[in-house]
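Data block below; observations after.
With one protein chain withheld, the remaining protein chains of the complex are depicted in position.
The first chain written gets the first letter, and so on, giving A, B and C; residue counts start at 1 in each chain.
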Amino acid sequence: MDDIAVKRHLSALPQDVIDAENDKLMAAHLYDYESLRVRLERSDVDIETVVRRLMTLEVGLPSWGMISGGTRFARFPMPGEPNNIFEKIEDCAAVHQIAGMTPRISLHFPWDVTYDYTEVRQYAEAYGIGFDAVNSNTFQDQPGQTLSYKYGSLSHTDRATRQQAIEHNLECIEIGQKLGSNALTVWLSDGTNFAGQAQFAETLERYLDSMTEIYAALPDDWRVFLEHKLYEPAFYSTVIQDWGTSILCAQQLGPKAQCLVDMGHHAPNVNIEMIVARLAQFGKLGGFHFNDSKYGDDDLDAGSINPFQLFLIFNELVHAEERAAKRGAAFDPSYMMDQSHNVTDPMESILNSARAIGGAYAKALIVDRAAMAAYQDANDVMMGHNCLRLAFETDVRPALAEARRRKGGAIDPMAAFRATGYRAEKARARQPRRAERGGIC
Amino acid sequence: MDDIAVKRHLSALPQDVIDAENDKLMAAHLYDYESLRVRLERSDVDIETVVRRLMTLEVGLPSWGMISGGTRFARFPMPGEPNNIFEKIEDCAAVHQIAGMTPRISLHFPWDVTYDYTEVRQYAEAYGIGFDAVNSNTFQDQPGQTLSYKYGSLSHTDRATRQQAIEHNLECIEIGQKLGSNALTVWLSDGTNFAGQAQFAETLERYLDSMTEIYAALPDDWRVFLEHKLYEPAFYSTVIQDWGTSILCAQQLGPKAQCLVDMGHHAPNVNIEMIVARLAQFGKLGGFHFNDSKYGDDDLDAGSINPFQLFLIFNELVHAEERAAKRGAAFDPSYMMDQSHNVTDPMESILNSARAIGGAYAKALIVDRAAMAAYQDANDVMMGHNCLRLAFETDVRPALAEARRRKGGAIDPMAAFRATGYRAEKARARQPRRAERGGIC
Amino acid sequence: MDDIAVKRHLSALPQDVIDAENDKLMAAHLYDYESLRVRLERSDVDIETVVRRLMTLEVGLPSWGMISGGTRFARFPMPGEPNNIFEKIEDCAAVHQIAGMTPRISLHFPWDVTYDYTEVRQYAEAYGIGFDAVNSNTFQDQPGQTLSYKYGSLSHTDRATRQQAIEHNLECIEIGQKLGSNALTVWLSDGTNFAGQAQFAETLERYLDSMTEIYAALPDDWRVFLEHKLYEPAFYSTVIQDWGTSILCAQQLGPKAQCLVDMGHHAPNVNIEMIVARLAQFGKLGGFHFNDSKYGDDDLDAGSINPFQLFLIFNELVHAEERAAKRGAAFDPSYMMDQSHNVTDPMESILNSARAIGGAYAKALIVDRAAMAAYQDANDVMMGHNCLRLAFETDVRPALAEARRRKGGAIDPMAAFRATGYRAEKARARQPRRAERGGIC
Partner (left out) sequence: MDDIAVKRHLSALPQDVIDAENDKLMAAHLYDYESLRVRLERSDVDIETVVRRLMTLEVGLPSWGMISGGTRFARFPMPGEPNNIFEKIEDCAAVHQIAGMTPRISLHFPWDVTYDYTEVRQYAEAYGIGFDAVNSNTFQDQPGQTLSYKYGSLSHTDRATRQQAIEHNLECIEIGQKLGSNALTVWLSDGTNFAGQAQFAETLERYLDSMTEIYAALPDDWRVFLEHKLYEPAFYSTVIQDWGTSILCAQQLGPKAQCLVDMGHHAPNVNIEMIVARLAQFGKLGGFHFNDSKYGDDDLDAGSINPFQLFLIFNELVHAEERAAKRGAAFDPSYMMDQSHNVTDPMESILNSARAIGGAYAKALIVDRAAMAAYQDANDVMMGHNCLRLAFETDVRPALAEARRRKGGAIDPMAAFRATGYRAEKARARQPRRAERGGIC
């Protein structure tokens, strides 16, 4: 096995505790890793290649996901939650130290507004943390805000309100440039609660006009991600309600506009992996907000409800990457988590979700694609299907643990994190947050 | 036509404005009423009987529905919203004055906690307003609360937490007795976000133990309503997740326990009117929370998404009442609205919803039940169906307007309400509420 | 009122029976019509204009919908069903005679294959019946068929199978030209039951290649309608699974390719009227398959489950027509029913569905669009919504009856149809069909 990468950054967690935890598990890990190596070798899969590719997987973390999330009914914070962007970066760094795959944080404005972004950037860089897409927010009214978003923002009937929302997005791009981001994510909550509240076509035209102005302000190497969502907070219609509207708008805006898939933003029963494939095929797959859901936009931990679906999505991603490579085309979707941790420690949920996402990727990597393609051509349905099923049934945890270990992370993320006593210490050091009668954060 | 009922109560709105609005519409109203009378007479339906039954319809209003509702993302209040239970009662009285069918308010604790319930009751009685079911709240943590409901309340694994939740419910019953209520509604948000978070059976056993204590404290003439809900705020499982669990629990608790149907608390595609029929057939239909929904528990205005479904529910209610009458059995479901008015004036939404509910009832009343039963026996599917369709297609608004008018209300509720300038006046007189980053109220 | 149009065609039903039925209802009809006229006049709506526009509404009938439909479990025919294309045309003519809005029949091949299409066309023309879009069928294997469609047709992995499916479509176009059709509807059932059975992107590429050949064969004045469907008969993925894939393919194929919306082909909770608006806005709304559904592709009678949704769709259609007119653009969607009449007389279901569709159109026509637009601009949500609600609550049946009557049809379609004794006579004259263990027709 490779040597562990040399640490060049500040450590949010005591590395010796992680190492000590790894030492305890090392013998078992080596045994399991060897067992998996042998098993994969039988199918002509080189575990070393899998581990190396797993080590390249990067998933951004949302700043708002570092604290307890809530529903409209309540929010129950836990002791030791971060209170500002610096503490959130520190938590992100701690997670990355253990999981080795979350090197970027995604900020959200005005939630993460601060006075000096250079300081923020330097603080993050000291921990080896970079900045993912910046997120604009035109779904809330902020204290002192001139015009209300109650009836919409980028698609509002009032020009001045649209302009205010446009300018907020332009400001987000400016901040993002200071931070070193290279993308803007626009989730637009505009929509209606009543038939007759607005006209669908005219509303979308106004949205496209506004987005055209924002698009024009994108730096050359930036992308803008359009995030569709079926419903919530609007309960009758939403302007960018599905991938169909999203891709039509992205086409109209131009090549820097791409579509972002959040796994909880679709109608019941919809085949999400197919949407991923369609967006990739038409050149508009911008990225993901990983999470899981059973009912609506539940924002549960990735892989906690339907891990097979997560695997099937990565199966499409690996296939799309191969297709793109054959054509010499770029394929660079942006991965991020977007979860609401209502009853768990957010850092633990993220560590577990990183395991789930990495595991899904690992399983997608060991699919025998040549065999599967042959079965598909021959309409040998059962064998084609089993190429996926057998990969999914394989226990890839040792490969994943090895990828983490080589980056200085933990063989058992949850055990290592708890061993550090990080949260308990922060509970002593940080200001407590109070329970609230509702709200996501 | 009958004379208008003599007013005996304080008026929240200037009656002369309502009367003046009615005067403007009277000629047209009389024309439309006569047209409908003739049309119904042709089908042997006496419009006078319909109007008299409409005048008996009573639907409670939730105190929390008198202010702007919100989602987890934001809440956008409007000027002039009520700030306390007295102002909410005043708004309820104003609505009742116009709609003539909302004579009760349903309080929610601790949201509506006050120091002197005798004063509250007297205040309400002066306006002719009574008190509907009291609602307990164990889904939020209140300032100063000893034990948290983050992981549950009546079904919590910890006995002391369960006891705290039980005592809160007992206190609600006590308050309700002071107010003259005769029912307790228990909507339990307990549930889980993760498989493995709790054991289903043991959790339900703890819930039943807790409810048994609450049930024992019910006064003789009280009922307790169990309100099921598929999901939210819990996103993997909910303890009382559907009518099946609800009725099994109600059976176990005893005759005072009945099931309450909220129209947005079911899985997609479910036939809600059939659930109403089943609950009625098995003697456990306690009542309704009227609203409408397209996706989840959207809490939209009754009849705004699927008015035919609302009519079909009333069709079952009228049928169940007739069945009960034949057997000499009681049939007394409790009706209430439970809506979240996020983008409309709450009072206007309630006025419109009252129209929708009254309209659905009126249409159910004019169904030719004898003919329908004969078609059903003969499996004349199309004609059986059309007994409902033709009733639904009938414009019953004149009958509804007449029922309102006879009670001193408005022929055109929205026009009359706006003519009074009530909200604008309150916007001057009442403290403004600030926009919030989420929360239902 | 206008005079009744002069009959120039063969009558499938005895016109005197219809007229006699109308005579019985005439006095009541005149009273109701006048009442509605007065009511609409108050809102500045001219009933005469409404009636004239209703008289222009045309909805095609599917030949396969003229007989009892079935599920995979069973099919229960009724006596007197048509046994061939001639008898189906006769039934279509009978329906049109009463309803006055179903002047075309849509054929399906090879179900409606016959030896002499000139004879068929002449037979139909004698009854005043024309031919709607022709429908290809590559979802079944026919006796003697060379290659099986078990694993796909236009998207099959095997070139020869694709070619067979292409040629079948070309043949349909040829037949359609003989009949005077001007459109081909391609509902492709290709899809998979298992993840891994096929590759999404490659499958769609094959489909597009096949469709390109079919598109090239379209006569100048023809259109091809792409009909998306979420699932069934494929239960994991479907090639044209939603409007997003449909419109991307239609864009790629060219201007003659448009999207067709069947109301039961969407995921649960999806806002279908919004999809209609989107397709219209992007210039790709080809037409409709009207029906209704509660669960999946239930193919129930239009307006029988959610009549408000049907109205909202027509509201979008009327709005889209106005938008197109302002821009001088064409707007000519093709309307058809596509229902499965499993427990009713197909002709009666169609008559009732015509009432529902016409009623939805009539209600959309009386919406005060100028007022609604003003409310929308001002974000007066409740009043904007009520522009739709109040139109929907209006009983437009007299206008609809008048439109039928002026075309020689029936004031009460069901009563008139039953009075003719048509089905009973056919039960004597036509060969009976036997009950079957499953299948749509």
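One rule holds for everything that comes next: a residue touches a chain if its C-beta (ideal position, glycine included) is under 8 Å from a C-beta of that chain, and two chains touch if they have at least 3 such contacts.
Values in this document were obtained by computation on a predicted structure and should not be read as measured data.
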Selected from C:Tyr127, C:Tyr215 or C:Tyr231 as touching the chain missing from the view: C:Tyr231
Listed residues C:Gln281, C:Asn342 or C:Thr420, member touching the removed chain: C:Asn342
Residue touching the undisplayed chain, where the options are C:Tyr31, C:Tyr123, C:Phe194 or C:Phe331: C:Phe194
Hidden partner chain, residues of chain C it touches: 70-76, 139-141, 143, 148-151, 189, 192-195, 197, 230-233, 235-236, 268, 293-296, 298-301, 304-305, 342-344, 434-441
Footprint left on chain A by the chain that the document does not show: 28, 31-32, 35, 38-39, 42, 268-269, 271, 294-295, 303-309, 343-345, 348-349, 352, 359, 381-383, 385-386, 389, 392-395, 397, 414
Hidden partner chain, residues of chain B it touches: 150-151, 157, 192-201, 204-205, 230-231, 236-237, 241-245, 247-248, 266-271, 273-275, 277-278, 280-282, 312, 315-316, 319-320, 323, 372-373, 375-379, 381-382, 384-389
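Going forward, only the chains that are shown with their structure count from here on.
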Residues of chain B touching at least two other chains: 268, 294-295, 304-305, 343-344
